[in-house]
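Removed from the display is one protein chain of the complex; every other protein chain stays in position.
Here is chain A:
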Amino acid sequence: MASAGRVDKEIALICQPDSTSGVIAQVADDDKCVPSCPRGWRHLIGTITGPEGTPYEGGVFDVDIIIPTEYPFEPPKMKFITKIWHPNVSSQTGAICLDILKDQWSPALTIKTAMLSLQALLCSPEPSDPQDAQVARMYLDNKSEFDRTAQQWVQMYATPKSEASKNEAIERVCEMGFDRDSAKRALEEHKWDESAAVNALLGM
């Protein structure tokens, strides 16, 4: 039995701007009609600010949040949209390894507390229970290289783009022979990841 009242209440709460917690969400454009999900599921896009004092500082990470019909008796399904270099997050798919999103879920938790747990996971990775073995190995074997890579990934994928740098990216893609409109659309769809946008334009 899903409690629609609770979901609506939670969505209203998590969508409120809150400068202290560093987590916020907004209802996805396709809410209630997620093509790949059953009817009645809700779809949010969460945003987590990289915690200070970690390699993720300064980064802004988008998280895909799907609230299943059985919520709160089943955990929300979360994965990173923004690419992130972290032992407990797949560097390819964004899948998250976090116990409370799996067997340790409890209906006493909320979307907000789950997002705060994700933020805490950025502060304290658990390389002993990795989602991405390659990242975890680097974390354990060469911490300074790990920190450097994580920071680079923040620079490449998680740093909010200024209008000027967006225009430069559009110019660069246009120089490869694409028209401005489709270049812009592809870049927006791929979070300003130029190679991903070009691949999409090439139909790869």
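Just so we're on the same page, contacts are C-beta pairs under 8 Å (C-beta built on N, C-alpha and C of every residue); 3 or more make two chains touch, one makes a residue touch a chain; residues count from 1.
Note that contacts and distances are computed from a predicted model.
Taken from the listed names "Protein SDA1", "DNA primase", "28S ribosomal protein S24, mitochondrial" or "Anaphase-promoting complex subunit 11", the protein name that UniProt assigns to the chain not shown is "Anaphase-promoting complex subunit 11". Within the complete assembly, A:E74 is the residue of A:E74, A:D141 or A:D179 that touches the hidden chain.
Among A:D29, A:D103 or A:E163, the one in contact with the hidden chain is A:D103. Interface with the hidden chain, as seen from chain A, comprises residues 1-6, 9-10, 70, 72-74, 102-104, 106-108.
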